[in-house]
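Only a single protein chain was left out; the remaining protein chains are all shown in position.
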Amino acid sequence: MSSDHERREILIAAIADLLDGIRHVAVGASSPIPAAGAMLLRARNEHDGKPPVRISILGSQAHNFFTNGGIELFDCAAQGRVDAFFLGGGQIDGQGNINLVGTGDYPKTDVRWPGSFGSAYLYHLVPRVILFREEHSRRVFVPKVDFVSARAITPEVPRRGGPYALLTNMALFDFDREAGGFALRSVHPPFTPADIRENTGFDYAEPDVVRATPRPDAATLALLRGRVFDELAETYPAFARIMKQAA
Amino acid sequence: MSSDHERREILIAAIADLLDGIRHVAVGASSPIPAAGAMLLRARNEHDGKPPVRISILGSQAHNFFTNGGIELFDCAAQGRVDAFFLGGGQIDGQGNINLVGTGDYPKTDVRWPGSFGSAYLYHLVPRVILFREEHSRRVFVPKVDFVSARAITPEVPRRGGPYALLTNMALFDFDREAGGFALRSVHPPFTPADIRENTGFDYAEPDVVRATPRPDAATLALLRGRVFDELAETYPAFARIMKQAA
Amino acid sequence: MTEIVALEALAARVAPGQSLAVPVDRSGVAMAATAAIIEAGIDNLRLICVPISGLQADLLIGAGAVKTLETSAISLGEAGGAPRFGAAVRAGSVTLRDATCPAIHAGLMAAQHGVPFMPIAGIIGSDLLEVRPDWKVIDSPVGEARKVVVVPAITPDIALFHAPEADRAGNVRIGRFRELATMAYAARKTLVTVERIVERNLLETEDSAAGVLPSLYVDAIAVAEHGAWPLALWDEYPADEAEIARYAAMARSEDGFRAYLSTFLTHRKQVA
Partner (left out) sequence: MTEIVALEALAARVAPGQSLAVPVDRSGVAMAATAAIIEAGIDNLRLICVPISGLQADLLIGAGAVKTLETSAISLGEAGGAPRFGAAVRAGSVTLRDATCPAIHAGLMAAQHGVPFMPIAGIIGSDLLEVRPDWKVIDSPVGEARKVVVVPAITPDIALFHAPEADRAGNVRIGRFRELATMAYAARKTLVTVERIVERNLLETEDSAAGVLPSLYVDAIAVAEHGAWPLALWDEYPADEAEIARYAAMARSEDGFRAYLSTFLTHRKQVA
C-alpha cells in the first residue's frame, strides 16, 4: 500500500461493497471512513439506477432525519428499520465478541475505554454489523475478550442482528454465524496471509487461495474523489480535505 | 332550587371547594361544569394570594400545555403531577366502582356506553378523583356495577389514587377509603335526605344532621359570573353564554 | 422511500383482514381515505383506535368493514353515542377488545421499542383484565414486591392518519400529536393523507423538525383536501358539528345509515 490515502480508499470501497443491497445504514459519530463507504454506495446506486440508500450519521445535522431524541436510532433498529451499522472494539475475539470497556478485571480495569455505548443492544438488532477497526494487532484481536460488551452469538434468544464482517487496515474477514467465527476473505496489498496470521490473536478459517482486496476501479474512484468527498465535507471537513488533496 | 342555572352555580362552587389545595387539575373533554369549578378555584386562589392552580382541559387548545401526544396526561398522572381529575359513569356503585362499558352481560351488553377511556388507569393514580354525575337515580347509583371499568379499592396493590367525592344534581358525598364507601356530606336545596335515600340504589353512611349544600356567596358569584365565565367561553362558548345570560 | 400516490391507490394498500390503527379525532383522522377504503370494499379489518374513535369507526363498522375492534371508547362526542357501534355490539357482529387509553399507547410503544410487552400502571381490579386475557398481571421482577399489569405489543399492519402537510421527501408535519409518530413507529406500513404537499424541507430547521414524522416511517402519502371532514383538523378547520349531528340522527337506523353512507361516499368523490 503506497500511502495512507490509498489504504483509506480501499477501506471505503470495501465498505461500500459490504453494504450492497441495504436500504438504511446508520453510522456513529467520528466515523469518516464508514460514512464515506455509505456515501459511495449511495452514489453508486443512484448512478446505476438501483434503490436509494438512506444514511443516518449520529450527531450530524445534515444527515439526521430523526426527530424523537436519542432513543430513536435504537427504536428504529428494534423495528428492523436499520440494515447496517458499524462497531469497533478495544478488543475483538474470535467468536465475534467485542469489548469496549477495558482490559483486566472489572471494575478496576488496567486500561479503561469509554464504555459499551449502544453495542450490547444494536449487536442483537442490526442484521449487518460491520466490525471496523483499523489497528490490526494481537492486542486488539484476542482469543477471548476481557469484558463482553456485546456478544455475537446467543442461541438462547432469537435475534436478527450480529457481526457480518470485520474490516481492518490489513484484511477483510467474513463472520460465519453458523460456525461462530471469522473466515479470511481478502488481504489488502501489500500484506500476505502470513502477515494476517502473525498479527491476529484469534483463530480463523482461511481459504486455500486468499485473494487480494481489490483496489477501487476507475469509475469508483471518480465517484469517490468527486461527489462523495464533497458530500463528506459537510460532516467531516478535515478528513474530506485531506483525502481530496492526496487524490 | 329555583333554576337550572342556580343548580349549576352550586355545582361549580362545590367543585371549586372540593379542589381546594390542589396544584394541577385535569378536566376531560365536554366537561364545562368541572372546568368552570377548576377555573373558579384558580380565580379565587389568585384573588386570595394562594398558590397558583394549573388546569389542563383535554382537547382544548388554550388549556393544553402538553406537547408529548395523547400519552402525556397519563404519564403525568403516573408521575404524581396530576392532583385531581373527574370521572363519570353509566353506573356507579356503593364501593365506588364505575362502569363506562354497559349494562347486562359483556360483550353483548343490553345498553352499550362508549367504553372505559382512561378510567381503569387514572383511578389508581390521581389522588382526588371527583365522581361527577348530574343524573341522580337508582339507574345510575346501583348496589353493584355490571362491569367494573375502574375499581375504587384494590388492597392487593399500592395506589395513590381513587375516589374522593361524588357530586350529583341532588347531593354531595364523601368517599371513605377506609370504610370503602360513600358518606352523605350535604344535600342541595330543595332536596331532603329522604329524597337522596329514595333515589340512590346503594347504601351509604349518613350523619344525624345533614347540612344543605351552601349556595355560593356574593364574592364567589361575582368571580364566577365575571372572570370565570369569560375564561370558560374560550373552550365552552355555548355553555358560558347561557350561564351569563341567566345570571 | 415514501411514494406520493392518488387517494384510491393509497386506500388500495389496505388489504382485507389487516389490522388498521387510527387516531383520536383531534389528532387528524383520514376520513377521505376511510371513504375510499369503504368504497373499495376492504373488509374484515381489525381496527385499533389510538386510543378512542368516533365517526370513523362508526362508519367502518356500519359499512361492515370491521371484524374486531380494539378501543378504549367509541363516541360521537357532543353528538352522543355511536349508533352503528351500539348496533354491532347488540348484534354481536364485531369482536370487542375493550381497552383503556394508556394500554393502547403502551402496546404501541412495546412495538416501537421492539419488545414483546410493556408494563403499565393502574388497571388492577378492572374487569378489563377479565375480558382481555392477553393482558397479564405479573409480580414485578425488580424493586419491592408488587403486582403489575403487562400488555402485549401492538404491531398494526397499517397506521392511517390525516395531517396538514408533507414535503416532497415524505416528511409529515404532526405537531404535538406525537401519538401519530408512535403509531407509525409501531406499524408495518404507514399511510398518510395531507391537505397539501409543501416544497420546503420540513426537517430543515430545528424548530420545524421538532413536529415532524420522518419519511423513513411513511410508506405512502395522498393529497386529500379537507381530508378529515367532517371532523376537525387541528387549527386548520373545525369539526362540522351539524354534519356529525346529521350522521348521529340518520345512523340510528340501518336504512338511515345506508342513505348517509351513500351521500358521504358521493361527496368524497365530488371533492376529489
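Which chain is which? They are A, B and C, in the order written, and residues in each are numbered from 1.
Heads up, the rule we're going with is that contacts are C-beta pairs under 8 Å (C-beta built on N, C-alpha and C of every residue); 3 or more make two chains touch, one makes a residue touch a chain.
Only a predicted model underlies this, so the values are computations on that prediction, with no experimental measurement involved.
Within the full complex, the chain left out of the display is in contact with A, B, C. Check A:Gly102, A:Pro163 or A:Pro216 against the missing chain and you find that the one touching it is A:Gly102.
Residue A:Ser119 is the one among A:Ser119, A:Asn169, A:Asn199 or A:Thr213 that touches the chain not shown.
For the chain left out of this panel, the touching residue among B:Arg81, B:Arg177 or B:Lys244 is B:Arg81. Considering the full assembly, C:Ile138 is the residue among C:Ile138, C:Ala242 or C:Ala259 that touches the omitted chain.
Residues 24, 52, 54, 65-68, 74-81, 125 are the ones on subunit B that touch the missing chain. Subunit A meets the missing chain through residues 29-30, 59, 61, 64, 66-71, 74, 78, 100-102, 106-109, 112-125, 147-151, 153-154, 156-159, 161.
Annotation for subunit C: contacts to the undisplayed chain at residues 106, 110, 113-121, 134, 136, 138, 140-144, 146, 148, 150-153, 173-176, 206-211, 234-235.
One rule holds in what follows: only the chains that are shown with their structure count from here on.
Remark: subunit A and subunit C have CA centroids separated by 40 Å (rounded to whole angstrom).
Distance from the subunit B centre to the subunit C centre is 29 Å, each centre being the mean of its Cα atoms. Touching two or more other chains at once is no residue of subunit B. Counting partner chains per residue, subunit C has residues 181 touching two or more of them.
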